[in-house]
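Got a structure for you, questions after.
Only one protein chain is missing from this complex, and each of the others stays in its spot.
== subunit A ==
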Amino acid sequence: MAAGLATWLPFARAAAVGWLPLAQQPLPPAPGVKASRGDEVLVVNVSGRRFETWKNTLDRYPDTLLGSSEKEFFYDADSGEYFFDRDPDMFRHVLNFYRTGRLHCPRQECIQAFDEELAFYGLVPELVGDCCLEEYRDRKKENAERLAEDEEAEQTGDGPALPAGSSLRQRLWRAFENPHTSTAALVFYYVTGFFIAVSVIANVVETIPCRSSARRSSREQPCGERFPQAFFCMDTACVLIFTGEYLLRLFAAPSRCRFLRSVMSLIDVVAILPYYIGLLVPKNDDVSGAFVTLRVFRVFRIFKFSRHSQGLRILGYTLKSCASELGFLLFSLTMAIIIFATVMFYAEKGTNKTNFTSIPAAFWYTIVTMTTLGYGDMVPSTIAGKIFGSICSLSGVLVIALPVPVIVSNFSRIYHQNQRADKRRAQQKVRLARIRLAKSGTTNAFLQYKQNGGLEDSGSGEEQAVCVRNRSAFEQQHHHLLHCLEKTTCYEFTDELTFSEALGAVSLGGRTSRSTSVSSQPTGPGSLLSSCCPRRAKRRAIRLANSTASVSRGSMQELDMLAGLHRSPAPQSRSSLNAKPHDSLDLNCDSRDFVAAIISIPTPPANTPDESQPSSPGGGGRASSTLRNSSLGTPCLFPETVKISSL
């Protein structure tokens, strides 16, 4: 349910009454929101078509164009309406989103145009409702693929650039996996392909009988026995190349165990092993029979082509994924063969000189008949045998023809499904990340608002920053609510960065925790009014408590102090950018030397890219302010920075 937050805000604020008896600090005063009529009707004119809706409806989604103050840019004072020079048909869907909370995808419009409209009105494509999401994604994917194909046709298609300074191993692996990256890799790719072909052809040609032109002997030899040296040399060369390739791959593989277990490496091993076994085995007649059998495995070299052919890999994969259907086919065929072979055997038992000597012997007849081959080497002679034989051939057609379309459709379904599932999985991660990003925008809005000095008690509007003043009524009330929660619990919301820094300070010395507990506990029943309150006083208390004891501790102490103080310079310096009164600058001067040293502290590891991105205005502002202060520093700063960094 895409809740229209603005509707429920009165309820959330009312429920905050439950915090009141628990609050240990006085709660901040409510924002003076000008009492606007909640149900005024707005007119939105989109290229001449007028849409009328309540203001409340548009206010439901304050982070879009129509819900925020951005629409004031489009306000036409003469006619009293908001004018947009966009497509009115698409606007209907956008407006329905505000009304119902679900964004539907128009079937007959171009998906690109729809995307552009969404981007204009500030709606994220992830808001498309579940009913239309599948179709939206499919059409978008189609579009993207079509555009990508055009682009690829133009470019030569270079692979992603390797990071500079990658080891030989990484470069080698990349060259193996993606032959188009460099010329050497391409040459290697084609050379291995050529040698695979040569090896396979040599295996085949070896067995062709060569007519010996010199002597007219009746005995014809296969070429392999006529030119044994030539074939042996060729075989050796091929095996040397294959062995070299295998060893190089093994060296370059990022995970050697995984590489050893992969199918391609097994094929490589099977392709070259017979040769080595043949070398080791002596030329003994007993063993040479087995040795000849081993040469059969040389045909597996043809599977090495699957590295060169995408289609072969896909075929192998789909066969693997259709294993159950193939198994079913095999099972039903086996059942049928056994039944018919038994029947034929008993039908032909009476005849003498029959081919059907046993049931297994009848298997051959059944298979040949059911697959409609009909070699004719085994034929029934009795009438019963002929009748059953014809039933066998008819049912053979049925048995084989029926599961095959099932298997074929399974192939295509599984194939497409796998492709789509992989893409959807990748998209799902991105989708969730984007939604999280959009959500964290609201989280960080309050933190930024605090940093902008919005929580200062100055009542005069001139001194407050422009950005603080221009928040919508909803934002004001929401921030007031969050501020009340902070005051109830005597804790403040921060972002991950300052939290982890504070955590580091706590684990180092434990001084900050002690000092906060001193300052946060009320000293008596009557002191609830004063207690933990103003932020500055609290931090000054920490600073004093730390600095008195820091003389004895040394550099470890300074680190605590710095971490504890880190918060205090930042808001002042940021608000100083917003033309705050001059007293804040004095505080800056005091803490200048400490602020500069923060740069050399190694950053805590708990910084996820997601979090750091939305808070980058805040974080970046802080960093820039710290750098700025350091530039004002006196030369006496440097000994301090050196001291810290030597930690």
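Quick note on the criterion: a residue touches a chain if its C-beta (ideal position, glycine included) is under 8 Å from a C-beta of that chain, and two chains touch if they have at least 3 such contacts; residues count from 1.
Simple rule for what comes next: contacts and distances are computed from a predicted model.
The chain absent from the displayed complex carries the UniProt protein name "Kv channel-interacting protein 1 isoform 2", chosen from "DNA replication complex GINS protein SLD5", "Kv channel-interacting protein 1 isoform 2", "Guanine nucleotide-binding protein subunit gamma" or "AP complex subunit sigma".
Taking the complete complex into account, A:Thr7 is the one of A:Thr7, A:Ser47, A:Ser79 or A:Thr372 that touches the chain left out. Where subunit A meets the omitted chain, the residues involved are 1, 3-5, 7-24, 26-27, 29-30, 33, 35, 38-39, 54, 56, 99, 332, 335-336, 395, 398-399, 402, 439-440, 442-443, 477-478, 481-482, 484-486, 488-489, 491-496, 498-499, 502-503, 506, 512-513, 516-517, 520-522, 525, 528-529, 567.
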